[in-house]
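Heads up, one of the protein chains got dropped from this complex, but the rest are sitting where they should.
We just call them A, B, C, D and E in the order they show up, numbering each chain from 1.
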Amino acid sequence: MTVGKRKIFNTFFQGLCRSMAFLVIAILIAILVKVVTNGVGVINLSFLFKAPTEGMTEGGIFPAIFGTICITLLMIILAIPVGVSAAIYLTEYAGKNFLGKIIRASINNLAGVPSIVFGLFGVGFFVLFLGRGMDKILGIPLLFGQPAMLWAASTLALLVLPVIIVSTEEALNSVPVSLRESAFALGATKWQVVRNVVLPQARSGILTGAILSISRGAGETAPILFTGCAYFLPRLPVFTIPYVHIPVINPLDQFMELSYHIFIMATQSTNVAATRPIQYGTTLVLIALTFLLNLSAIIFRIYFRKRSR
Amino acid sequence: MERHFDQQLGTLRKNLIQMASMIETAIANAVKSLIERDSDLARLVVQSDEQVDALELEIDKQCVDFLALRQPLAIDLRFITSSIKITNNLERMGDLAVNIAERVIPLSQEPQLKPLIDIPRMATITQTMVKDSIDAFVNRDTELARSVYQRDSTVDAMNDQIFRELLTYMMQDPANITRAVHLILITRHLERIADHSTNIAEEVVYIVKAKVVKHRGYNLEEP
Amino acid sequence: MERHFDQQLGTLRKNLIQMASMIETAIANAVKSLIERDSDLARLVVQSDEQVDALELEIDKQCVDFLALRQPLAIDLRFITSSIKITNNLERMGDLAVNIAERVIPLSQEPQLKPLIDIPRMATITQTMVKDSIDAFVNRDTELARSVYQRDSTVDAMNDQIFRELLTYMMQDPANITRAVHLILITRHLERIADHSTNIAEEVVYIVKAKVVKHRGYNLEEP
Amino acid sequence: MNYDLQSSNFRASNVPNSTSPESGLKRFGDKRISDLLVESRQANVNRQRIQEFIIEKLLFAGGMAAILFIALIFIFLFKEGVKAFFLIKPIEFIGTHILDFDDNRVFACMWQPVGESGKYSIVPLLIGSFLVALPATVISTILGVGCGIYLAEIASAKVREIVKPAIELLAGIPTVVIGFLCLTLLATYVQNAFHTTFRLNAFVGALGVSLVIIPVIASITDDALRAVPNELREASYGLGATKWETIWKVVVPAGISGVTASIILGMGRALGETMIVVMATGNAALVTGNVFSSVRTMTATIAAELGAVPQGGPQYCALFLVGSLLFFITFVLNLVAELIISRMRKKLRL
Amino acid sequence: MKVEHGIKGQQKTKITLDGLSFYYGKYKAIDNVSMEFFECMVTAIIGPSGCGKSTLIKSINRISEITNDVQVEGKVLLDNKNVYDRDVDLVDLRRRVGMVFQRPNPFPKSIYDNVAFGPRLYGVNNKKRLDEIVEYSLVKSALWNEVKDRLNQSAIGLSGGQQQRLCIARALAVDPEVLLMDEPCSALDPTATARIEELIEDLKKYYTIAIVTHNMQQAARISDYTGFLLNGQLIEYNITTAIFTNPDKKVTEDYITGRFG
Partner (left out) sequence: MKVEHGIKGQQKTKITLDGLSFYYGKYKAIDNVSMEFFECMVTAIIGPSGCGKSTLIKSINRISEITNDVQVEGKVLLDNKNVYDRDVDLVDLRRRVGMVFQRPNPFPKSIYDNVAFGPRLYGVNNKKRLDEIVEYSLVKSALWNEVKDRLNQSAIGLSGGQQQRLCIARALAVDPEVLLMDEPCSALDPTATARIEELIEDLKKYYTIAIVTHNMQQAARISDYTGFLLNGQLIEYNITTAIFTNPDKKVTEDYITGRFG
């Protein structure tokens, strides 16, 4: 090949890659622009803070927003402690033997299992097996044995658990062995090493991983389709403690959720075309919510990377 | 903070200076014993040689160890290699002092051949050469070193002159022969001592300036 | 594949051997010129010294460069430091050969003092010592080296004997004095040459066995 | 200079100077540091041991809980799935004999679980899944790898700072949003462009799914290429290669396992994607090779039907079987990808 | 391997390896090594890559056990007490036997916190005490003057050589008796290396030091004793000058004159 030809190739292919990248960015922008321009019109305080009315063709989406936040919080509470401690145990305490390898591989792979499979498991195990089972034992009909926020959150927690474990493990493993060795050499015990050396170093990695997994969970629809989401629920999943009148979230109640709301409105609502603005409005809120999480993770990462340099 | 490297070099230097001073003393004593016909002093000189020899071995070992352990370069390297040669020279000077002393012992038994005039003069010059070469080494003084090897020809000339003079003595009276021959050998030893001082002075120039002046004639000027 | 390190050591070794063989020749020629009263040969010896001096400087430089550039250790280091000393000795041996030759020139002008018997014998022994010390160096033969310094005392004894004999000659006839003194100095030079061979032999033992035998008396047995 | 001849007190020893520790200097305050430390530790050594023990057990419990749940997924899914084989004849998962319009008995692959005699052929679902996943993988491989190369090799640091998070943001868009946009907008564009019979079809789904997996592929490719040591690039330039030659002949081959893994993982994601395909592919369980026809994927089937099935019935179990199959396929794909990546790590000595 | 001293018995033995063998799984990394480390001396371990140098010194403070599946035979006596005995407190052992690693690895904390890390582990929290310990350690590691005005800045901002001295200070802060150093200069440039070497020569007044290096010149410069390890076996162990000017064994000579392999 002549040198001239080689140079033309060089320019051409670099340009090609660049244009692909910009195409993808353009798509992203197009999506955002579309959602914002179509959705921004319906956004106002009453949209955000009112319940839907008129068979969901009017009114706000407050229950969905509330439900999304509730379920995300519940998921965090369920998933993060277990996930992080499991990761710490696996990397720092468990031996690097064959069983350990198998467990690690399984967890890794579970992170890639489709979310609908988790939904399936959620229905089969949490709602039908566990819930119904508890009901049977307690002798109460249909308290646990029906879709509920608790089961939806558990399913989501299970979905993000491998993600949290994997990212935490990665963060822990990125702490150089030599630092651990140094701490041991100063006479530190295992937990002192983890506490004083490994965790501070891995903190940012763990946190970003956690945020990303939360954002993943918050945007998921499939796992909660049958484990707790309600098509329409004019009230909030809140339960007031008698006598003291303190409202608390009722994890055994069903709930509305943003992504599910979009799905329903777009595919199964009575008048799909008429509710388009509401659909876009809801979409905008959902995107804003997840982007906020993602963005914070990204900023976090950049900040920590800069600081650790 | 002084580096351990320099500390070690310092020790070596101190040992060299000590050896040099021992040699200086030995030569001075040998000459003194000759002039003062003091056979006891001469014997002391002979005895002291053992220490000089031991010190030579010690310094040699230090040099080799230093080369092995410290990998000196440039001026440090020149210092070490020159030290090896300088001890060699010093040791020879010590031996020559002993040789002088050994001849003094029989000489001092016999009556004096003649009043010694030239030999003490030659001895003094030689001694200052020794002293100066050592001072030049201690102070890295190339000027002084240069002056040492410039004096060498004086000593050579005196050696010749004394040689001829002593020949005359011998011819005058065969009874003088033994003593004169001893004296001839003593002047020759002094001449050798001056030569060795010259060598040391040359090494000093080499250490400091990295210039080899040996075998070059001594007419080298400052460049 | 031979390492460049070893190649360079090889060159150094070759130069040392060449220098040694030049010295051997110079000594042989000096002795021959004395015996055959050949002042031309003597002059040749005097002239050849310049080359020896040049070679000494060259080898010295090679040694310093090798120390600076290659950081030799163990046997290589001993080889280099010994080389520095060996060239020093060789150079002195060369000078002594020149000194002998210088005395041969006036001697060969005058009638022979006496038939030379002991001096050639002493010269032969010295020459073999020189040759053997060099062979020992070349072949790293400590046995041969040992034999060299064991012969040194013989040479010393002969030196004394010849000295006394020549003294008698001088006493017999003052006309002999000059020539006898020259011969005394020549034997003394030969004795010094033997000493230097001894030094070389000692260095050989040091190179090969890392054992210092200098100043230890020569009664060391194989351990 | 006047030296004393007798005072030559040099050491003839070749032994290093021996000293004992200068303990005077070790003193510190009123006691040695070591004493202080030992004392201090004595005071709380038991507390420390207990703490150590409890924490280890707690972490162990966390680890076990995670492992337990993960094991449960395997077990439960397959347990329910296997039940299907007892309720339905295995051959029926491929197809059943039915009467066609001319009343001929033909062997047909149909998924019609509702009704008297449910038909449980998984074939149309598999076809549907792959009809979406394959085009999606192809499209996103091209774009994703291109983006990855651009990010890792071509973009300047400043541009990268912006483009990489942007692409990651794309990955952060909830799939339901993309599904929604496919359903409302993209489907129309595609229909207008290709004049397809079905407005919602596999191709629309594939495009939607691509948007989800492009960032995955781009990001992993970027990571893989950036893991290629800079020295290799320098070496290549040093031999006179142009930038593209360096990328194509050195960097990409060195990171090829990572790139491959990213594609495989992307394909896994494509097969497992639910919301987009539910909303954009039309959900008709057809046996077809046409990407412009409506299809019903495995995921969509579960999503659409699970809400209304009685527990333990044949359809319930069949859905679990489909789920298990999906699980199995993605699991294998992930495993392969992981193997490839770990092999690359070894290869590049990371 | 017993070393013959010029002046026998002047040195006090601090550590004795007695028939030590070390296995990684089935692989024998250290093969029946017996040797002594003397108090207030620097002992260097040299040998080709992979000969087991690191394993050897890490087996003294049992850091090598952090890797799973290792097995030890023989004894390591520290002040005549076998560190592999059942009743040995690992924490205390590691306090007494400090360690410095190949690459400078300060914790990503402030300089002060790095040095105070060890004492804090042992429960020292008194600010004044800590200040004293930090100053003491930094002075000893010849870093005090360079950092005294920025003790609260991150240790990551220091140069490589300073970081390594900080790591030494960190090890000194728990007042060890022995310092193990695993190629402490191999990641440093010559100037920083020279500094550390000087420091080591100073520190040996107070500590027994074992240093692994595959830079022979370095071993030659700083150590009093040198051991040559090959394939896990201690080939030769002697006074450093003897090893480098006149080794006993042919293979040692070959190694140090570069004629090996």
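Please note the rule applied: contacts are C-beta pairs under 8 Å (C-beta built on N, C-alpha and C of every residue); 3 or more make two chains touch, one makes a residue touch a chain.
In this text, all values refer to a predicted model and were calculated from it rather than measured experimentally.
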{"item": "Residue touching the undisplayed chain, where the options are B:I35, B:I117, B:A157 or B:A210", "value": "B:A210"}
{"item": "Per the touch definition above, residue among B:F5, B:F66, B:F137 or B:Y169 touching the missing chain", "value": "B:F5"}
{"item": "Option from D:V250, D:L286 or D:L325 whose C-beta touches the chain left out", "value": "D:V250"}
{"item": "Footprint left on subunit E by the chain that the document does not show", "value": "48-49, 189-192, 194, 214-217, 258, 260-261"}
{"item": "Those residues of subunit D which, in the complete complex, touch the missing chain", "value": "156, 229, 231-242, 245, 249-250, 253-254, 347-349"}
{"item": "For subunit A, residues in touch with the removed chain", "value": "1-3, 6"}
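We take it that only the chains that are shown with their structure count from here on.
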{"item": "Chain-chain pair with the highest tally of contacting C-beta pairs", "value": "A-D"}
{"item": "For subunit A paired with subunit D, centre-to-centre distance based on mean C-alpha positions, whole Å", "value": "15"}
{"item": "Geometric centre distance via CA averages, subunit C-subunit A, whole Å", "value": "94"}
{"item": "Residues of subunit A whose C-beta touches two or more other chains", "value": "189"}
{"item": "For subunit E, residues contacting two or more additional chains", "value": "91-92, 95, 118, 122, 174, 217, 220, 240-241, 244-245"}
